[in-house]
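As you look at this complex, bear in mind that one protein chain is not there, while each of the others sits in place.
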Amino acid sequence: MDGTLVGLTAFAFLILLLGLRVPIAFALAGVATIGTFVIFAFRTGTFSPDRAFRPTSSLVFSNSFDLIHSYDLSMIPLFVALGHIAYRAEITTRIYRAARVWLAAIPGGVAMASVVGCGGFSAITGSSIACASTMGRICAPEMLRMGYDKRLATASVAAGGTLGSLIPPSVLFIIYGIFTETSISSLFLAGIIPGLISLLGFLLVIWVWVLRDPSAAPVEDGVTSAKERLHAAIDAWPAMLLFVIIVGGIYGGIFTATEAAAVCVSAALLIGFAQRRLTVKSVIEALRETVIQTTSIFIIAAGAKIFVAFIALTGVAGEIVGAVQAADLNVVVLMLAIAAIYLLLGMFLDPIGIMVLTLPLLVPLVEGYGLDLIWFGVVVIKLLEIGLITPPVGLNVFVIASVVGREVPIDRIFSGIMRFLTVDVIVLALIMAFPILSLLIPNSM
Amino acid sequence: ETTLIFGEAGPNRGARAASTNWFAEKATELSGGDLKFDIQWGGALFKAGAALNGVADGVADMGTVISVYFPQEMVAYGVADLPLKNDDAWVGMRATDALMRNNAQIRQNLADKNLVYIGTFTTSAVHIGCKGTAIRSVEDIEGLKVRGVGAYGDTFKDLGANMVPMSIYDAYQGLDSGLLDCSQGYSYATAALKQQEVINSYTLLNWGQVGGLGVLMNKDAFDSLSPENQQALLTAGEGMADELGRLITADNEKAIETMKAAGVEVIELPEADREKLVETGAKYVDAWMERANGSGLDGAAILDEYRALIAQYTAERDEKGYPWTR
C-alpha cells in the first residue's frame, strides 16, 4: 500500500476529526495509531494484521512514553508551577501594579510589557512552551482583570512566547546546528536581529490594535505621583529577584535552564511563605492546577510525537521534498515551497518533530542551491515558531487556553492571534528577502 | 526487491552517518540491487532509549542500538565500553565485531531477544575538553565539574570530579556559561558539536572508547530474507568497521587540527597518569563481569576473548598498518 496515500488520507482524517471537536490529543494519537497499523499490516503487499500488532504497539508506546520520560522537559511542569505559585504569592499582582503605575500613560502599555517580558523570559530559558506556561499564568489573568480585550490579553502572550527560539540560547538552534554541521554560536548570533524585529512587530500590532480600538486596553485615569511609582516599584521586588536569579544563575554558570525552573519555584515558595502570602493549602491548590494544565499540554505533545513517527513511516515528507527537487524550481519559488511545507506541517506537528522529519531531506537540497545554511536556519526556526500559534494545533495557544480556562474560548485566542500572524508573515518575508538581517552579526564577529 | 526500514537516533551528518550510508549502499550492491533501505534519521521512528524494543518488535527492520541505554539486555555488547586501555578505533571495532559475530553464547542471547547482529560502530577514543582549566595529570581532575558517561564518568567521579547531569546537546552551553569545567567526548563529535568555540584545552586520555554500539536487525525480518541477501547484509556489516575506521581516523585528525586552529591547547596525558585511569576504572570492569554472569553469560570468558581479540588486531595493525593504508 502506498505510504504517501496513507499519509495524506491520515491528514484528511485528522482535520475532519479536529473539526468534529474530538480532543486534539485523541485525534492525533488515534489517527497515527490506525495509520501505523495499516502500514505495517500491508508491508508485505497483502493484508496481514497479525504482523502489525507488535510494531504498532511498540511505536505508539515508545514515542509517547519517551516524550514524557524526559529530564529536560521537567522544566515545563516546574515553570507552570512557578506561574501558579507566583500568582498565589501575589508576586505577579505586584509586578502588574508596578507596570500599571509606570505605563499608565501608554495605551496598551501593559500588553507591550507582557510581550517584552515574554521575550526576555524565553530568551533566557530557550523554550517557547515554558515561556508561555509561566508568562501566561502571570500576564493573561492580570490583563483580563484590568479589563483588556480578551483576545489581546491572551494572544499577545501566546505570540510573545514564540520569541523563545529565535533569541538565544535556543534548543531548536542547537538541534538545527547538529543536523547541518553549522556553527551553533553563529546560529545564535544570527537569530538576534530577526528575534528583535519579531518583537518590534508584535509591539506594533498591539499599538495599532489599541489605536484603532482604545477600549481594548483601558488606560488608568489620574496621574500618579513619583512617590507612588517608587512604592509600586519597590513592592515588585520579589519578581525582580526571581528574574535576577534566573539570569544570574544561567549566565553565571550556577545552573542550567532546566534547573532554573526548579530553583525559581523554590525561591518563589520561600518568598511567599516569608511574606505570609502563601499557605500550605494554597500551594497544594496551585500544584493541583499545575498538574491538570501540564497533563493537557503534554498529552497533545505526545499525540503529535506519535503522529511524527507515523508520518516518518509513510515517507510522505520524502515524497514532497522529492517533488520539489524534481520540479527544479528557481530559488525564490523553492524558498516559497519550503515555507509552505513548514507552515503546513506546523499547523499540526511540534517543532522538533518537524525538524527531524524534514532536515535530513531538505538540507542537501538547499545546499545544492548554494544557499547559506545559517540564514536558512533562521528561516526554518521562524517558520517553526509560527507553527506554535497557527490553528488548529497551536501549542502556545493551548498553553494560554489552559491557563485562562473557560473565560476565553480557544477560537477567541486564535482570532486575536491572526493579527500577530499577519506581522509574523511580513517579518518572515523580510528575513527571507534580506539574508543580511540574519548574517550581519555572525559575519562581523 | 525488499525495502528495509533502518532506524537511527543520530543526525544524517558525521562519520557514523557516512558509515551507515556506506553500509546501505554496500548491502544494496552485494544483493544485486535486491535490498533497498529507508533510513530514518534523528530518532524520527524511535529515540535511542527505545531502539532495542523498536528493532525487536519490528518498528524498524534494523537500527542502531547503543548498549549504554540497555545495560541489562545488551550486557555482552557493553564489554566494548569498558575502560580497558582500548583506544584505537579500528582495533576496537574489529575486536568488538569479531566477538559479537562469532561468539555462540552472544548470538544465542541476541536470538532469544529476536535480534541478529549485523555490524559495529564506535564513538572512538574517549577524551575530554575543558574551559578555563586544563587536565595535565590525574590529580587535576579533582574538584572539576564534569559531564561524563558510563564507566568513564564513574571513574572521573572516583577521582574527585563533581558530575553534572546534562545531555550532550547542553554541554556546549554548560561549558560556555561555566556550569561545566569539562565535558567527556571524542574528537570528531567535539568538533561537530562546535565545542572548540567554548573550550580552551583538550586532553587526549588514550584510555578507552565507547564501542558498544552498532546495527542490530529484527530476527523475523532477517529470517524472511533469502540466504544470499542475508549474506549481503552480514558482509556489508562486517565491512563497516574498516570503513568507519578510515573515516573516523581522518575525521579525528581533522578535528584536532580544527581545535588547534581555534586556539585550543591539545594535551597528551602522560603514560603514568593513563595507568592510574586504567587502575581506577578496573572495579567497573569487575562490576561488568558480575552483571554478565548474573544474566547467564560467562563474563570472564567474554572478557578474555575480547582482550585476546584486541591483542590480535593490535598486532595486525602494527604489522600491516590499517587496511586503508595497505
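Should a chain be cited, it is by its letter among A and B, assigned in written order, with residues numbered from 1 in that chain.
Everything below uses one rule, namely that a contact is a pair of C-beta atoms (placed from the backbone, for glycine too) under 8 Å apart; a residue touches a chain by one contact, two chains touch by 3 or more.
Assume contacts and distances are computed from a predicted model.
A.B. asks: The chain dropped from view, which UniProt name applies: "Signal recognition particle receptor subunit beta", "TRAP transporter small permease protein", "Peptide/nickel transport system substrate-binding protein" or "Urease accessory protein UreG"?
C.D. replies: For the chain not displayed, UniProt's protein name is "TRAP transporter small permease protein".
A.B. asks: Among B:Pro165, B:Pro270 or B:Gly321, which residue is in contact with the omitted chain in the full complex?
C.D. replies: Result: among the candidates, B:Pro165 touches the missing chain.
A.B. asks: Looking at the full complex, which residue from A:Ile68, A:Ala327 or A:Ala429 touches the chain that isn't shown here?
C.D. replies: A:Ile68
A.B. asks: Just one of A:Ile299, A:Val321, A:Val356 or A:Val404 touches the chain that is missing; which is it?
C.D. replies: A:Ile299
A.B. asks: State which residues belonging to chain B touch the missing partner chain.
C.D. replies: 53, 68-73, 143, 145, 150, 154, 162-165, 295
A.B. asks: List the chain A residues touching the unshown chain?
C.D. replies: Contacting residues on chain A, toward the hidden partner: 17-27, 29-30, 33, 56-58, 60-61, 64-65, 68-71, 73-74, 77-78, 81, 254-255, 258-259, 261-263, 265-266, 284, 287-288, 290-292, 294-296, 298-300, 303, 391-392, 398, 401-402, 409-411, 414.
The rule is simple: only the chains that are shown with their structure count from here on.
A.B. asks: Where the CA atoms of chain A average out and where those of chain B average out, how many Å apart are those spots?
C.D. replies: 35
A.B. asks: Write out the stretch or stretches of chain A touching chain B in their complex.
C.D. replies: Those in contact with chain B are residues 40, 51, 54-55, 57-59, 62-63, 65-66, 69, 71-72, 169, 171, 174-175, 177-181, 183-185, 250-258, 308-309, 312-313, 315, 353, 355-357, 359-360.
A.B. asks: Once bound in the complex, which stretches of chain B touch chain A?
C.D. replies: Interface residues on the chain B side: 5, 11-14, 38, 40-47, 49-50, 53-54, 57-59, 165-167, 169-170, 172-174, 177-179, 192-194, 197-198.
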